[in-house]
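Please find one structure pasted underneath; my questions will follow.
Missing here: one protein chain of the complex. Every other protein chain is in place.
As written, the chain order gives the labels A, B and C, with residue 1 at the start of each chain.
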Amino acid sequence: MMVLMQPGAKPAQIQEVIDTISSHNMRPLKLPGDEQTAIGIASAIPPELRESLTAQLRSLPGVEHVVQISRPFKLASREFWKQDTVVSVKGVEIGGPKCVVMAGPCSVENREQIFMAAEAVKNCGAAVLRGGAYKPRTSPYSFQGLGLEGLRLMKEVGDNLQIATVSEVMAPEDVELVAEHVDILQIGARNMQNYALLIAVGKAGHPTLLKRGPGASIDEFLLAAEYLLHHGTKDVILCERGVYPLDKTYTRNTLDLNAVPVLKHLSHLPVLVDPSHGTGMARYVPAMSRAALAAGADGLILEVHPDPKHALSDGQQSLNPEQFQCLMDSLKGIAAASGRSL
Amino acid sequence: MMVLMQPGAKPAQIQEVIDTISSHNMRPLKLPGDEQTAIGIASAIPPELRESLTAQLRSLPGVEHVVQISRPFKLASREFWKQDTVVSVKGVEIGGPKCVVMAGPCSVENREQIFMAAEAVKNCGAAVLRGGAYKPRTSPYSFQGLGLEGLRLMKEVGDNLQIATVSEVMAPEDVELVAEHVDILQIGARNMQNYALLIAVGKAGHPTLLKRGPGASIDEFLLAAEYLLHHGTKDVILCERGVYPLDKTYTRNTLDLNAVPVLKHLSHLPVLVDPSHGTGMARYVPAMSRAALAAGADGLILEVHPDPKHALSDGQQSLNPEQFQCLMDSLKGIAAASGRSL
Amino acid sequence: MMVLMQPGAKPAQIQEVIDTISSHNMRPLKLPGDEQTAIGIASAIPPELRESLTAQLRSLPGVEHVVQISRPFKLASREFWKQDTVVSVKGVEIGGPKCVVMAGPCSVENREQIFMAAEAVKNCGAAVLRGGAYKPRTSPYSFQGLGLEGLRLMKEVGDNLQIATVSEVMAPEDVELVAEHVDILQIGARNMQNYALLIAVGKAGHPTLLKRGPGASIDEFLLAAEYLLHHGTKDVILCERGVYPLDKTYTRNTLDLNAVPVLKHLSHLPVLVDPSHGTGMARYVPAMSRAALAAGADGLILEVHPDPKHALSDGQQSLNPEQFQCLMDSLKGIAAASGRSL
Partner (left out) sequence: MMVLMQPGAKPAQIQEVIDTISSHNMRPLKLPGDEQTAIGIASAIPPELRESLTAQLRSLPGVEHVVQISRPFKLASREFWKQDTVVSVKGVEIGGPKCVVMAGPCSVENREQIFMAAEAVKNCGAAVLRGGAYKPRTSPYSFQGLGLEGLRLMKEVGDNLQIATVSEVMAPEDVELVAEHVDILQIGARNMQNYALLIAVGKAGHPTLLKRGPGASIDEFLLAAEYLLHHGTKDVILCERGVYPLDKTYTRNTLDLNAVPVLKHLSHLPVLVDPSHGTGMARYVPAMSRAALAAGADGLILEVHPDPKHALSDGQQSLNPEQFQCLMDSLKGIAAASGRSL
């Protein structure tokens, strides 16, 4: 951390900053400049002190900026854990040499739909079935998901077809129930900073797919992962799903593929990409799926519906099984050219 | 709603759109253009159909756009309820002719601190005491609030000093407990789309301050209010607290004061502004507090701490009691020049 | 400036950073941390070296971040010039105790229109007439302004009615011509980083109104002002006119009023606000005009058209003369409550 004083800060103000740092048993280092003085902290700052110390220093008279110079996350960092984390679920390895595709409908709608979807995606090579039972919806008047009935269908289809499953959990009190029915818990983008949920899911210790919030910085995203890791989950899968777009005319979000190499550089956790939400239009999903793997993603999560026209949610961004087959075929070459398999 | 076909869409594709609209017992209206055909829906669309119909139409072949032309919220709209809603809490009227100031520390830290803060803000003219017991924190290593102990202190200070109180609730299972201890529930910005929480708070029927998410559009904000209203709360107070900034060099957020006249135009609900989070710097809070009232806000929520330097959270954006007194004095003229009192 | 090394950076990499700093005759200061080493520069960095040195340090192996800790602008800063700059034009003082209102149509359309507009705004108390002769338009098919004919009308109306005038210049080769016809040159938001234009306008030495680009950070805005000041103009007026909005449903831009106190804190230059572009809707202009003055702006620039319905550009955000009169009346109280006059 470094504290930059305002031009013209008085010696007593500079001394107060130095004393404040010393009072926490850290070593202040004064850097006199021609116009402004800076004071660096030449000691490691305990993570639990970082935020309050920053605020305390910022509130001192004569202080202009407090600059963070080390990363705020620990357990999620590559410095903490050098090798790539591989999350194993029902024989599927996420983060290993093989790219993993998770696919299925936005919402579980009924037994026939989810079984048709599951068979279709499994036949095309998907390793994990996605399907929502609890749905976060912008409007209270939209379809909110089948709830427990949806979870039961996910469990039934996962057991019958021997396919791993992932489904979203929206409330702390549902964590146990969802964990009993699916293999991977999903935390949705709009809940990425729902700390009560992060703590409850972290404590459950179940493999968890964490979606990046559409306005979240990389540090905020990795701090959300840090909550999960800190509270007990080891198997965290990161998922980029698009950030707030400049312009919603043609796509629903801006898929931030820069985040893929950045996250792989900073963290040991596997990184998936969701081009369905990241574009919001089925037409653009194949191009962005290929781009995601070429950028180094460990896999994809895709919306595939047996009949997108009659989907109860997200129909416009769902592929039908034929489109999905076609995409899976085209991804093989990209995976190979990226030193991976599919 | 209006469906715009792609240039060169085939007659059978146009017909499928028309048939889809008719199948829901709504009246399609064809608008032939020279290059592109549009199909309008000349009937009211039931809110519960709006989202799925949009998705269904978007997924049809030959469709380019589906344009929403009516507002997605109902109960929160001025069409539904013409007069301004006034929320009454412990004798304080929020949304009436008098501007209301809520003030207090970010977090309840201990009995002495909250009593000192409460006395100071009450003496300066604040009508409601704010103080957090459950704190959403970006890092798992930051101070997370006193929890139940903090709630008890809020109740004690509210009862002793006869001042209304507001505090944040973060999890559905805490709603009842928080509602027993404070007069107004707060839903924080990062939980604005935490639907499990919105439903639980809505059912509690307690007065609720809803903060706008930093990336939320006006429609998304009013739809979050719609969740509360739909599930049973009548007394919803909207609060603008800053949106994602272009640039974090000098302020933490961009306070979106445009939202004040927009929300007053669209909705009957009272609108507060939080310049403490909206700027993130105590230095800029007075100017933006004055601006908020001049823009037509029904009041302010401000961070005031007896000793900002030693605050456990948000010290850099908290006013001390002298600064707060000074600000309250300067607000009187602005309120008067805006046809209000303070 | 401070250089943060990656965790695990080698001693030779740290030494290379130190040597690089020393080779520019600046004093490096090593701050050893437990995990990461930082190297501060304890000398003033000449502005012309700042950018290339940053890039050079960033490209060295083992370097993680290079953090800027001093401000990149000089002449525009309050440290350089302590008092408020007051720009005097035809007897109007911009930046002094009296708030200044500039008003008029988006485009000069014909003699009758600009004379009617000028009389109307002058009668209501505007001190400066605005009117565009060269119009930057998103589409090549939109009305592009009257050009020289528009400039001549601005000069005629300014002379006849004895009112100061402002008009936009879009190309370096037009600077001289525009400066001969109007009192204040305007650089539009989309040209804020058109450096060829900034240099040409700077050399002209004419009073200049510089609009903030809709995506420009505060530093970028003040660096654009720095171009003008560095090349010879002393009389620079800053103008906040809205930044890219999260959501264009209800307003065209997000008016960033935080920028007002921030700019007044950092710079000695006068700060105006343009609520017409900042909202894009006449309905919201009065509220935001009041808010701008309450935030501390030195004045406003507003679109007023004698007949907004038939305006050739920006009709939806223009006030008619009655609305403008009404707004001017209501601004007097706000100015007075802010310690200013109007």
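Everything that follows uses one rule, which is that contacts are C-beta pairs under 8 Å (C-beta built on N, C-alpha and C of every residue); 3 or more make two chains touch, one makes a residue touch a chain.
Computed from a prediction, not measured in an experiment: that's the story for all the values here.
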- Option from C:Asn194, C:Thr208, C:Thr233 or C:Ser289 whose C-beta touches the chain left out: C:Asn194
- Item | Of B:Leu151, B:Leu246 or B:Leu331, the residue in touch with the unshown chain | B:Leu246
- Contact partner of the left-out chain, one of A:Ala117, A:Ala133 or A:Met288: A:Met288
- Contact with the hidden chain, among C:Gln113, C:Thr233 or C:Ser313, goes to C:Ser313
- When the complex is taken as a whole, what residues of subunit C touch the one chain not shown? 46-48, 50-52, 54-56, 58-60, 72-73, 136-143, 170-174, 190-191, 193-197, 213-215, 220, 223, 226-227, 230-231, 244, 282, 308-316, 318
- Query: Which positions on subunit A touch the chain that was left off?
  - Reply: 215-219, 243-244, 246-247, 249-251, 254-258, 260-262, 265-266, 278-279, 283-284, 287-288, 290-296, 330, 333-334, 336-338
- Touching residues (missing chain, whole complex) on subunit B: 2, 4, 7-8, 29, 31-36, 38, 40-44, 65, 67, 69-70, 79, 244, 246
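The working rule: only the chains that are shown with their structure count from here on.
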- Task: Take the average of all CA coordinates in subunit A, do the same for subunit B, and state the distance between these two points in whole angstrom.
- Result: 25
- Would you kindly tell me how far, in whole Å, the mean C-alpha position of subunit C lies from that of subunit A? 38
- Averaged over CA atoms, how far is the centre of subunit B from the centre of subunit C? Could you give it in whole Å? 31
- Two or more partner chains touched - positions in subunit A: 244
